[in-house]
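And now, subunit A:
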Amino acid sequence: MTDPLLDIQALSKSFGALRATADVSLALVPGEIHALIGPNGAGKSTLIQQIAGGLAPDAGRVILDGRDVTGLNTADRARLGLGRTFQISALAMENTVLQNAMLGSVGAARNAWRFLQPVMGDARLRKQAEASIERVGLEEAANTPVSALSHGQRRLLEVAVALTLDPKVFLMDEPMAGLGAEGTARMTDFLGDLRKEAPILLVEHDMDAVFALADRISVLVSGKIIATGTPDQIRRNDDVRTAYLGDEVLP
Partner candidate 1 sequence: MTFKQLLAATCVVALGAGAQADGVKVGMITTLSGGGAGLGIDVRDGFMLAVRGNDDIELVIEDDQRKPDIAVQLADKMIQSEKVDVMTGIIWSNLAMAVVPAATAQGKFYLSPNAGPSALAGKGCHENYFNVSWQNDAFSEAAGTALSGEAGKVFLMAPNYPAGQDIMAGFKRTYEGEIAAEVYTKLGQTDYAAEIAQMRASDADQIYFFLPGGMGISFMKQYAGSGVDKPVSGPAFSFDQGILGAIGDAAVGAKNTAHWSKDLDVPGNAEFVDAFQAEYGRLPSIYAAQGFDTGLLLASAVAKADVDDADAFRAALKEAEFQSVRGKFSFADNHHPVQDIYMREVIKEGDLVTNRIVGTAATDHSDPYGADCKL
Partner candidate 2 sequence: MLRERTFNIVAFLALPLVASIALALDEPFIISLATRAAILALAAVGLNLALGLGGLVSLGHAVFFGLGGYAMGILASHAQSYVPLDLGFIVIEGTKSMPIIWLVAVVVSAATALLIGLLALRTAGVYFIMITLAFGQMFYYFTISWPAYGGEDGLSIYVRNDFPGLNTLDPIQFFGLVFAVLAAVLWVMGRIERSPFGLALGAARQNAVRVETVGLSPFRLRLVAFVISGAVTGLAGALFADLNRFVSPTMFSWQMSGEFIIFIVLGGIGRLYGPVVGACLFVLLEHLLSGISDFWLIYLGTVLLLVVLFARGGVIGALSKPDATHD
């Protein structure tokens, strides 16, 4: 096994008496999709926040591409190669699709400190943004304001913005949510290819997609990882079945 690009070591986080994250370790190696699943309230959001830098863990470390980023903020981690999409779209709603993607290009170029050149006239940034939009199939909507996009289109735009950053690692929070059958199928194909560029830590509720896509799956229950393994291993794991039965049926 190659060295992990994202290595989460024994993260813990408590809110008062509640242990939201208990000693969680996870690794993401090049070329894989590692899915994180778990019932509602298992602590997935808290864990993602700690990985992305929105929340400081009480203990443990986050290693990104060999570098300890535990003490860094969200923006620093993004610059070091963490590409993230959100469960609830976090986009500049008044801006167009292209402008949102351009924001990604500006971030990737690490240069927002230019005040007088029109950003839309920068051919290099624009090319990068347009390429990303095209990859997710939003080129038709390039000049549409985000507020006028459908829910599914916004998910795609989230991915497109992450693509502009050319990240080392993707952290995707429920990219399939609200996409519908056809959209989910397209996204599944897309992510399947994307893993070759950079591995994906995928948090997803859609179990069909998870089991179709994931190389490995970790199951988070009550803040703890109760199992990690291939889809087959997880399917057969008794603890997982106990945790999940009655909630969702594993395919």
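In this section, a residue touches a chain if its C-beta (ideal position, glycine included) is under 8 Å from a C-beta of that chain, and two chains touch if they have at least 3 such contacts; residues count from 1.
Candidates were picked such that all candidates are chains of the complex that A comes from, given by their letters.
No experiment lies behind these values; they were computed from the predicted model shown.
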item: Candidate from this complex that touches subunit A, chosen among 1 or 2; value: 2
item: Touch list for subunit A against partner candidate 2, complex; value: 52-54, 73-76, 78-79, 84, 86, 90-96, 99-100, 102-104, 106-108, 110-120, 122, 125, 143, 145, 161-162, 164-165
